[in-house]
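As you look at this complex, bear in mind that one protein chain is not there, while each of the others sits in place.
Moving on, here comes subunit A:
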Amino acid sequence: MDFDLTEEQRMIRKLLRDFAEGEVAPGADERDRTKVFPRDVFKKMADLNMMGLPFPEEYGGAGADSISFAIAVEELSRVCASTGISYSAHVSLGCAPLYLFGTEEQKKEYLVPLCRGETMGAFGLTEPGAGSDAGGTRTTAVKEGDEWVINGSKCFITNASYSDFLALTAVTSKEPEGPEITAFIVPTDTEGFQVIDNYIKLGLHSSNTTELVLEDVRIPHQNILGEVGHGFKQFLVTLDGGRIGIGAMAVGIAQGAYEAALQYARERTQFGQSISKFQVIQHKLADMAMNIELARNMVYKAAWLKDCGRRFTKEASICKLFASEMAMRVCDQAVQIHGGYGYMHDYRVERFFRDVKLTEIGEGTSEIQRMVIAREIGC
């Protein structure tokens, strides 16, 4: 057993901490207000080769591990959750399915530009009538000659306005036991493909969340990701990895909120002493520190299992569920410690409080995580 990070992991944490403080944090509040996507941040991250962090060098990646990926998402989210989720989605939803299921040609054509940061990665799964229940998928793909014709719509798709192409799921056949689902790689400039960036969201204002509308979108057969009918299995695997990303994002937001609350509690004086001297505040901060530590350990464990090539479905759900629920409480209490100032935009915790709710919803709600865990423990 070894709880120390490796030398590379420590250097990556230091790099991401410095990068987040130096390049991401300064514009975070402004971007939150103006709802501007952090394109320049991702350009700089691409220059440092961070966009393909956990993928092999032959595809333009950096060959780092999943723990390093979790560290990167945490450090970005600690200062700007919008940057954190965009990055997490790019790697775990955009790049990972291509890496895991793509043919060699598909990896060269699609994974390489993603790893180089030439375009953002996205994954079209959720539909108005189908979230974690893929059986509700309405988007269809019908084969006509050598082409597939796709019709339907997707919702809540992260990054798609900045994606040159993305993988999306469609029903390719209706079987008695349920729809047969296949994933396709679809260039976003294909005729009939519309990306709509029109949501008004609670938080994560500078992340890009879109609707996709597909009307007779025709793509060649070779754009099938992996094999026909494998879509359902593929996205279960993809979401396992994505949950580590959301878990890390929750830990990062919580860490940022906790640090702000601790600093404020030390500086704020009431009744003749700093409020950090009051036991009622101390206990709040102690609970935050404890929960963040536990959640981070669980994120690392799930990532470590993934790096070892072992099953990590249960651990990914546990880390995502625990981290997101504790982060929600941490942000709530961070606002509370700030009192009236916490409700104001100038004190970062207001942004964290709005941003963090997504971690209890995205990539499977807390309710779905409990279903997954229940299934895994044999209920």
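Criterion: contacts are C-beta pairs under 8 Å (C-beta built on N, C-alpha and C of every residue); 3 or more make two chains touch, one makes a residue touch a chain; residues count from 1.
In this section, contacts and distances are computed from a predicted model.
K.L.:
Can you pick, from "PadR family transcriptional regulator", "tRNA N6-adenosine threonylcarbamoyltransferase", "Electron transfer flavoprotein subunit beta" or "Potassium-transporting ATPase potassium-binding subunit", the UniProt protein name of the chain not displayed?
P.N.:
Its UniProt record gives the name "Electron transfer flavoprotein subunit beta".
K.L.:
Looking at A:D18, A:E118 or A:E267, which residue reaches the missing chain?
P.N.:
A:D18
K.L.:
With the missing chain put back, which residues of subunit A would touch it? List them for me.
P.N.:
Contact residues on subunit A toward the absent chain are 7-8, 10-12, 14-15, 18-19, 47-50, 53, 57, 62-64.
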